[in-house]
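Complex shown without one protein chain; remaining protein chains in place.
Then we have subunit A:
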Amino acid sequence: MEVDCTVDVYGDWHRHFMQAMLSQPAISADGLKKLVGDISGNTIRDLDQIKTFLLTVRSKVHSLGLDLKKGLSERDGRPVYALINTSGGEETVACAAFSEVQLRYLRALIQEVVTSVRGDISAMAALNLADGMPKADAQELLRRLVRDCWLEETDSRLALHTRAILELEPYLLRHYGEHVPRCQMCGKITVRGRLCEQDGCGAKNHHHCLGKMRDKMGVVKCQKCNSLMTDED
């Protein structure tokens, strides 16, 4: 690797990194650390250097309407990094070069997932949403959406992938604001989370954020209405 590469001046390390990010829709924190290490011949190892490296990347890609963002998975709370389009949902959806029919299907899927109580739908329900396309095509498209980290599948249930939530946040807020309230603990929008059972409260918090509270305080309390929440099973 070139000797004159540095952490905070955009150069070939950063370009290699960006190419690598293009070939994976999302990457774990460990994966990211390893990638940056590999690319720099293990020159960039400690956390501060990685942070500087990422800042350099982020300020470079902003002018392209792109960003490298970190989100916590709504499934398990683990950090996920993804290169996303920040130009605001609508274009993202359109830019994905789906056909009109596929686009309509994708929008319907997002709507169904986001407005569902648990923030996920069964694979069967997802298939049944297909309108104007053969089941086999819908199945193929669903596979693609999972592969490209629009959706994630757990036990035959489909939810929005962390990458998709990061990218679609403006779109989700615009169209489904009341279904994706901000989590009281982390401040991020919540698609999959736990609804407060108290009448008229309407707070929704991430499972992993509530879990952290339980670990720290021994109980889980709604931050909005102060009512105690029973343990989830």
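Just so it is clear, contacts are C-beta pairs under 8 Å (C-beta built on N, C-alpha and C of every residue); 3 or more make two chains touch, one makes a residue touch a chain; residues count from 1.
Here is the rule we use: contacts and distances are computed from a predicted model.
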One chain of this complex is missing from the view, so tell me which of "Geranylgeranyl transferase type-2 subunit alpha", "Putative tetratricopeptide repeat domain 11 protein", "tRNA (adenine(58)-N(1))-methyltransferase catalytic subunit TRM61" or "Non-structural maintenance of chromosomes element 3" is its UniProt name. "Non-structural maintenance of chromosomes element 3"
Which of these touches the unseen chain: A:Lys60, A:Arg75 or A:Lys212? A:Lys60
Extract the touching residues of subunit A with respect to the undisplayed chain. 1-2, 12, 15-16, 18-20, 22-25, 34-35, 38-39, 60-61, 63-66, 85, 87, 91, 94-97, 144, 148
